[in-house]
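One structure follows; several queries about it will come next.
One protein chain omitted, others in place.
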Amino acid sequence: MGTSFGRGGATSFQQDWQNSDCILIEGSNLAECHPVGFQWIMEAKARGATLIHVDPRYTRTSALADIHVPLRVGSDIAFLGGIINYVVEHEAYFEDYVRLFTNGPSLVSEDFKDTEDLGGIFSGLDEEQRSYDPLTWQYEGEEVGAASGQREQLYEERNEEEGGEKSSGHRPSVASSGRGESHGSGGAAAHPNAVRDETMQHPRCVFQIVKRHFARYTPEMVEQVCGVPRDLFVKVCQTLVDNSGRERTSAIAYAVGWTQHSVGVQYIRTAAILQLLLGNIGRPGGGIMAMRGHASIQGSTDIPTLYNLLPGYIPMPHAHQDDDLEAFLKGVSTDKGYWSDMKGYLVSLLKAWWGPAATEENDFCFDYLPKLTGSHSTYETVMAQLDGKCKGYFVVGENPAVGSANAKMQRLGMANLDWLVVRDFGLIESATWWKDGPEIESGELRTQDIATEVFFFPAAAHTEKNGSFTNTQRMLQWHHAAVEPAGDARSELWFYYHLGRVIREKLSGSTDEMDAPLLDLQWDYPTEGTVAEPSADAVLAEINGWDADGRPLASYEQLNADGSTVCGCWIYCGVFTDGTNQAARRKPAREQSSVAPEWGWAWPANRRIIYNRASADENGKPWSQRKAYVWWDEEQSKWVGHDVPDFDPSKSPWHRPPAGSRGAEALSGEDAFVMQADGKAWLYAPAGLTDGPLPTHYEPQDSPFENLLYDQQRNPVRQVFARRHNRYHPNPGTRGSEAFPYPITTYRLTEHHTAGGMSRWQPYLSELQPEMFCEVSPELAEERELVHRGWATIITARGVIEARVMVTERMAPLLVQGRLVHQIGLPYHWGTNGYSKGDSANELTAISLDPNSHIQEVKALSGDIRPGRRPRGSAANDLVEDYIRRAGITSDTGMEVRGDH
Amino acid sequence: MVKSVCPYCAVGCGQNVFVKDERVVHIEGDPDSPVSRGRLCPKGSASLQLTTGETRRLEVLYRAPYASDWEVIDLDTAMDMVAERVLRTRREFWQWDVEGKRVRRTMGIASLGGATLDNEENYLMKKLYTALGAIQIENQARI
Amino acid sequence: MNRTEVTTDGLKGARPDREATTGVNTGPGTPDLPTTARRRRGGERPVVPDAEFRSYYGQAIINRPVWESRDIAGYLFLGGLAGASSLYAAVSQLTGRRRSARVAKVTASGAAALSLAALVHDLGRRGRFLNMLRTFKPTSPMSVGSWLLAAYGPATTLAAASEVTQLLPVVGGLATAGAAFLGPGVATYTAALVCNTAVPAWHDGYRQMPFVFAASAASSAAGVVLAASPVAEAGPARLLGAVSGAAELATGEWMRKEMGLAAEAFDEGKASRYHRLSRPLLAAGVLGAVAGRRSRLAAAAGGAALFAGSALTRLAIFHAGLVSAADPRYTVVPQRERLARVGGETTRAGERGPGPGER
Partner (left out) sequence: MTTNPFAQLLEDADPATAAGWTDHPPRVGFFTDTSVCIGCKACEVACKEWNHVPEDGLRFTGMSYDNTIGLGADTWRHVAFIEQEKRIGRQVTGAATSDGDRGDDDDGHAVRWLMSSDVCKHCTHAACLDVCPTGALFRTEFGTVVVQEDICNGCGYCIPACPYGVIDQRRGDGRAWKCTLCYDRLGVGAEPACAKACPTNSIQFGVLDELRERADRRLAQLHDAGIGDARLYGRDPEDGVGGDGAFFLLLDEPEVYGLPPDPVVTTRDLPQMWRRTASAAVLLAGLVGASFLRRTR
């Protein structure tokens, strides 16, 4: 999302579905995982909209869908690519929209080679480093920075260009894993005459490249790869096309069904391209909704407890040759678009953290920021724990022993720690693995040999602390503390504030340079109540920021680069406008418009549909009277509409920036995507993604099928780890590949919540879904003698679990590449603790990551299934070893970069 | 009655939390919310049991190295012990630079979790961890 | 196509979400979809059973009665025994048969006492057994029965007491008359009680059940007298035993014939065991009663057989009810047939749909 449009968040809001003519849900099981959000889809259905659900299983969402398309797991790009092919071939795209708002007309440099030319890979692949060099993907004649994602890709080039004597040579600067990170990226000065062919006929213009790229994704190919009958596929395409254009809009909703793949980010890129071609972004009833699974996942990426981001999607600096603030900003900010004010945002952040200590002279304490050397995602951390290089671990409101991929490695990693702090409501599996984990049962670990000190802190519930969640539509909502937490239960706010206080007390007086960042830290928040809970309002006020004389800021445009303003997170600037907590606004829905702007606060600047400038044409008139959202009002000469315009309100549609202007001024009246370096939505991503400017179908890491579209079997730059407990399955067609014949997908149920920490301890929820089960088709049950309500054992190269058997017609076998394939469905909520117990599906999953987001591939793997319960104790591991031997798996199975099948 | 938001998924349903003499007695949907219009899913409806059920632990537990079971310790002692360990491990794994490039960080401490927490909590965590030099900070956004 | 319009001056054409339809707006015409993978090899498969047309996974439609077989089937028998015995006792006393009157009175009061104990024991909240007398509801046979027992209990106890202690003969006589007057009611109201439920094997036999209960009460009372009083006085008991034993058999068969499908419940599980045992015993009882004229032993045996046969009849009826409650077939099939007869509309409130008995 960030790379295509400029911001990493849903483009619309759930209530907007009521205006959709057609809703495509794929990679999400909305009715089960977001039931209350589904009411808005019911509103659309009540008004005549068509609901399409594409999912390997027939779920409760499919039960309410008008069209359900069962799909082979891991083949979504082939499916969406096929729709793009259909849209382009039948010239059903919204041509004016594409020309106006996307980089369709922009020309790409000659030295870009597409997957068509290189048999499945792009130009610039460095096989030894397992990464791409995006230099060859650039537009013709200029380097363009990405608004998000890997923004440091052209760091050296850019600094070298600008008198790069400072950065000597082009030595590979950091460790091989995550090499993609090391490149810098940045905005090029947006030459007014950026080469564009408005007719979009030029062979090297983005639109033609997209057309050629998806030419091979024909309906017949879709039938072969995805197992979707050709006529049904055409029906889906035609339905989407009929419901797009000036008069109608279609919406797409996805969730981890798309993200949790080794090509996850590219899934979303394909959907972005499709929605841009159909002209659905920024318009009422259109957009792409990312349905997040946790109360504040969007919040935890906006204000990220993530390794690669600072608050507001400012990238964490990488380690470069003697870098400083200027070099960093040159490397990552863009010349055009709001990202060009990066300095203002970053400096305000550094002032918020180190206050008076951050001065012009010391680069506002830029040096205090630790620097990255590649990817440090949670799975790299587990490897570091296993290698003894990471000894302390905080697990806060998460349950990796059940929720993370390859649960065994998670627990073995934790067994290698010096100390572990777990904060949760109850004794989850991640807190008690040393006492009753599967490894204790199998004898791999013995409690008395485990040296890890484990602290368990009871956590406060949402009703016992003040704070804000950011929901899936970028809306901050404040929840008030109803009562004080009982016993020693405390909120994380309390825990980290007091931990910081104790640490600073222990270091007071230290002159060691190492402790300077801690001692200079602005850490004095007012505390209240009998438990000395720090004031969440004060923290939100700091996030919102204030100006030189302490007045709360109202918008990120007010942020200065001279250190006079303070702001914890620039995209949240405005949440405390005129001193009131906007997130706590509760104006009832019936007293305001359907957009309901006065309930809570949405970032950026309380816009509910972002990029809404695109809902009006080149003259500022809505594309059609029935889909009007934001339009140009000639008398008031400003943008008006149902929502806060995602555009400079006073900039007319005909405005053309003077040559050489920078930043926001450089945006023309037609640049609806104000965060992008060229103000346009990216069909083609010249930078920002490590695995290619255009989405390409690759088979999942573990797949029983060969990639029919290209010779390249898997994503060449996926992140893989050759480890003893992380073996991958052999390529299809090779010796031993028949050991794991069945595709498996994991998913959630309405009644439980992710790793079960907040649902398996509740009797009311556990009785609704009491035991771990697997869903199989009647044919598979017959083939493997599985007994309905009996037990089954499921095996992969990583582990073995048992599950009750649910034989159901809803798991339709599919005809893929000429053979009948039976898919297995596994919910992943269960674990060894809690009121309702069971085996965890994540014992089976491998760690193979998407190179951009480092998310694990648990939605598409392969495995074997047999009747009966699994062996106990060490016999379970023996069974896995036996399978590994029979499949001829070695340490480099499935590790290849370039590899046909 | 206090206005709140459901802690489970990201739809962000409004919740009304009813309190009677210092105890949460009932939680139901907030009809004013434009997103949820007073409705809840099974998990949201079980929020009362989540927050007041007897499966909630209320005391701090500590497991000594090689110990076979928990022991209860008081909160402040635990806080002090954790602070000690953070400083010890931070120092033990401190790196000023890698391959000649300044990094100023510790690779010894990692953190996982954040998507179920408030924005303010995520903010303090990122602020403190960054000041400590810890960079292996992750949450469910990536799981 | 969504009928809503997001026009410059606001939202138009909204409709409430409850009017959503599925499988209606399925896009441009449903093309002929090619036959695909789903060649199902025939034969039954252990799948989430295609919902059997007739029931929800074979689950019962009505909830299983919670009455304990020991308590309530026992009470059906004891109630009948007490009622009939009181009657017999009164007539015996009138006709000067002192010994059998005494036996009958003692039997009646003993049975009544045991009945009360069984009823209270079966209650979920025993402490509140007096709540039975909070109100009088003719729509509840149990309410009517409670009041009946409230009157009958003391009467039969008093009658027996005065009989045994020979004190207050006048009061005793009155009590005996009272008990006799209430006896038949006590013996037969229990039929209305069990029939006034949704349990097929009970409800569908309501036209005949009272007579079965009456006969069964008489045969059990006769059985006791036959067994416990001298042959000389036992003339009427012999006659009563023979007639009521036969009547119990006949009315039982008549009920099952008229009952429709629910009768099959008598051939399943415990019901069938009790049912198969009760009939020969009753027959033996009748023969014993007839042969009792000559030998005291035959009379005693006949009496015991009648007594046991009657008890088993009650148990058979009770367990047939449980069987018919557990299997949805017994509820669905007759109701479907009734619907078919009435032309698919549910039975009108006014007109009484033809009873299951009336084919």
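Order of writing sets the labels: A, B and C. Residues in every chain begin at 1.
Methods note: a contact is a pair of C-beta atoms (placed from the backbone, for glycine too) under 8 Å apart; a residue touches a chain by one contact, two chains touch by 3 or more.
This structure is a prediction, so every number in the text was calculated from the model and none was measured.
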With touch as defined up top, name the shown chains that contact the chain not shown. A, B, C
Of the residues listed, A:1, A:22, A:49 or A:65, which one is in contact with the missing chain? A:65
Across C:167, C:198, C:250 or C:297, the one contacting the chain not displayed is C:198
So which of B:41, B:60, B:75 or B:112 would be touching the chain we can't see? B:41
Residue touching the undisplayed chain, where the options are C:8, C:69 or C:335: C:335
Since one chain has been left out of the picture, which residues of subunit B touch it in the full complex? 26-29, 31, 38-46, 48-49
If the hidden chain were put back, which residues of subunit A would touch it? 31-32, 35-36, 38-39, 42, 58, 60-70, 228-229, 232, 235, 749-751, 763-771, 773, 788-789, 804, 806, 808-810, 812-814, 835-836
Interface with the unshown chain - residue positions in subunit C: 16-24, 26, 30-38, 40, 48, 50-51, 53-57, 59-67, 83-84, 87-88, 91-92, 94-95, 122-129, 131-132, 134-143, 146, 183-185, 187-189, 191-193, 195-199, 202-203, 206-207, 209-211, 213-215, 217-218, 221-222, 232, 235-237, 239-240, 243-244, 247, 321, 325, 328, 331-332, 335-336, 338-339, 345-350, 352-353, 355
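We take it that only the chains that are shown with their structure count from here on.
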Once you find the CA centre of subunit A and the CA centre of subunit C, what distance in Å lies between them? 66
Give, as an integer number of Å, the spacing between the C-alpha centres of subunit B and subunit A. 21
Could you tell me which residues belong to subunit C and also touch two or more other chains? none
In the complex, go through subunit A and note every residue touching subunit C. 18-22, 39-40, 42-52, 63-67, 227, 229-232, 234-236, 238-239, 242-243, 248, 284-285, 593-594, 622, 625-629, 631, 641-642, 778-779, 781-782, 787-788, 806-809, 812-815, 820
Report the residues of subunit B in contact with subunit A in the complex, numbered from low to high. 2-15, 17, 19, 22-24, 27, 30-37, 39-47, 49-51, 53, 55-66, 68-70, 74-75, 78-87, 89, 91-94, 97-143
Along subunit C, where are the residues that touch subunit A in the complex? 1-8, 10-11, 13-28, 30-34, 36-38, 40-41, 45-50
